[in-house]
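Every protein chain but one is kept in place in this view of the complex.
This part shows chain A:
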Amino acid sequence: MKQGMNILLVGVGGQGTILASKILSHVALAQGFDVKMSEIHGMAQRGGSVVTQVRIAEKVYGPIIEPGEADVLVAFEKLEAYRWAHMLKPGGTLIINDQKIEPLPVLIGTATYPETIFDDIQQRVEKVTIVPALEIATGLGNAKASNVVLMGVLAASMDIPRQCWDEALEAKVPARFLELNQKAFQAGYDYISCS
């Protein structure tokens, strides 16, 4: 990676966007970049929409990524991909976890979960990768590792030596979960080439 990137991680409270952003920041710092990372705490744990922003450049000023400025959007949930797609630059990359978590207005019947999310998005966004990260992680024995599966997919799309990612995993993942997360990362890393 020669130049910086703006990477937006979006999902639902509790999906592990924060660990993912920590791994990403670690990698960027190791590459000698300046990094700013921003997230809004508070009610996130209560099932709300969460957004974590990672800005990587030679020198980063503002911590916030604005609409149309994200190079990569990693959506941990389908509806969140829909909600934040416009944050991408024209030509930006969208990685979507094929998982549906219905928000309360849908559950109580006052709103409808869009049925055509992937089709709609593919009409407006060129580079879309849909990943069954939850399925892959569950297959590996722990659904919670789907965040790291998505990091593997992101890593495969970025021009950064693989070794840097492995080091970041070791630095940021608690030892007792490391093996599982290494497998999850590998599955994500291999996903595009295998599918």
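The working rule: a contact is a pair of C-beta atoms (placed from the backbone, for glycine too) under 8 Å apart; a residue touches a chain by one contact, two chains touch by 3 or more; residues count from 1.
The criterion applied here is as follows: contacts and distances are computed from a predicted model.
The complex includes a chain that is not drawn, and of the options "MoxR-like ATPase", "PadR family transcriptional regulator", "Indolepyruvate oxidoreductase subunit IorA" or "Sarcosine oxidase subunit delta" the UniProt name matching it is "Indolepyruvate oxidoreductase subunit IorA". When you scan A:A85, A:I130 or A:A187 for touch with the missing chain, the hit is A:A85.
Check A:D34, A:D98 or A:E135 against the missing chain and you find that the one touching it is A:D34. Summarising the interface, chain A meets the missing chain with residues 12-13, 25, 29, 34-49, 60-64, 66-68, 79-80, 82-83, 85-86, 88-90, 102-114, 120-121, 124-125.
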